[in-house]
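Here you go, one structure.
== subunit A ==
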Amino acid sequence: MRSVSRMTHRRQLGQDGEAAAAAHLERLGWSIVTRNWRPDDPHLRGEVDIIAIDGRSVVFCEVKTRSGGGAGDPLEAVTPIKERRLRLLARAWLAEAEHDLSYRTVRFDVIGVRWPPSAVAPAIDHVRDAVR
Partner candidate 1 sequence: MPSAEPAVGRARSAAVVGLTALEVSIEVSMSAGLPSFSVIGTVGAAARQAADRVRAALTATGVRLPPRKILASFAPADVPTAGASFDLPLAVAVLVRLGVLPASLAEDTAFLGELGLDGGVRPVPAVLPAARCIADAGVGRLFVSGANAAEAALIGGLQVVPVSTVADVIDVCTGARRAAAIPEPPPAPAAAVPDMRDVRGQAEARRALEIAAAGGHHMLLLGPPGCGKSMLASRLPGLLPALDDRRALELAAVRSVAGLLSGSGHAALDRRPPLRRPHHATTAAALLGGGSGVALPGEISLAHHGVLFLDELFEWPRRLLDALREPVEEGVVRIARARATVTYPAVFQLVCAANPCPCGGAGTCECSDADVWAYRRRLSGPLADRVDLAPRLTPLLADDLVGAPAGESTAVIAARVAAARAMAAVRWGGCNARATPADVRATADPAALRTLGRAVEDGVLSGRGFDRALRVARTCADLDRCPTVQRGHVFEALAHRAGLRDTGREISVARSAMAPGQVR
Partner candidate 2 sequence: MTVPAPAWRTAALRLAVGNVDVTRQQRALSDLLERGQDCGPEQVVAALERHGGCPDADVRRVQRRMAALGARFVLVGDVQYPAPLATAWPELGAPLWLFAAGGPVRLVTTPAVAIVGTRRPTLDGLRTARTLATALARAGVVVVSGLARGIDQEAHRAALDAGGDTIAVLGTGFGVDYPGGSATLRAAIADHGALLTELAPGAGPRPWQFLARNRIISGLAAATVVVEGGPTSGALQTARLAAGQGRDVWAVPGSINAQNSQAPLALLRDGASLLTSVDDLLDSLALSRSCAAGVTGAAADGGTPPTALSADARLILGLLGAVPATTDELVAASRLPAHAAMVAIGELVEAGCGVTTPSGVVRA
């Protein structure tokens, strides 16, 4: 971690956090469908961090990684605008998806990753059904 710019550092942290979140979901026995999914329509902005299947639910996950030690509520990451965007993206993915998912329910989860610089492994806060 020598003279790395803050932006790069943050991006790195974000990627590491997502990797950790994916590993966490796999440990739970979920199957990950795709990561960092973007719709074809360029005007539908944003992306979904992780789309995974948990039993009979397809779960759209938002991952929020922090390097601070304090336990911030991961749900804070979901603002009204963000929530709206997640729903739109989810619907777009469902429209585009090729597999038959009509029998599955849809859920939105938020995964908070706390990874202070000194820590070897991060702490995971997994909030299920964060967006109703």
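Selection criteria: all candidates are chains of the complex that A comes from, given by their letters.
By definition in this document, a residue touches a chain if its C-beta (ideal position, glycine included) is under 8 Å from a C-beta of that chain, and two chains touch if they have at least 3 such contacts; residues count from 1.
Just so you know, these numbers come straight off a predicted model, no measurement behind them.
Enquirer: Determine, using the touch definition above, which of 1 or 2 touches subunit A in the complex.
Expert: 2
Enquirer: Can you name the residues of subunit A that touch candidate 2 in the complex?
Expert: Subunit A residues touching candidate 2: 41-46, 78-85, 88-89, 92.
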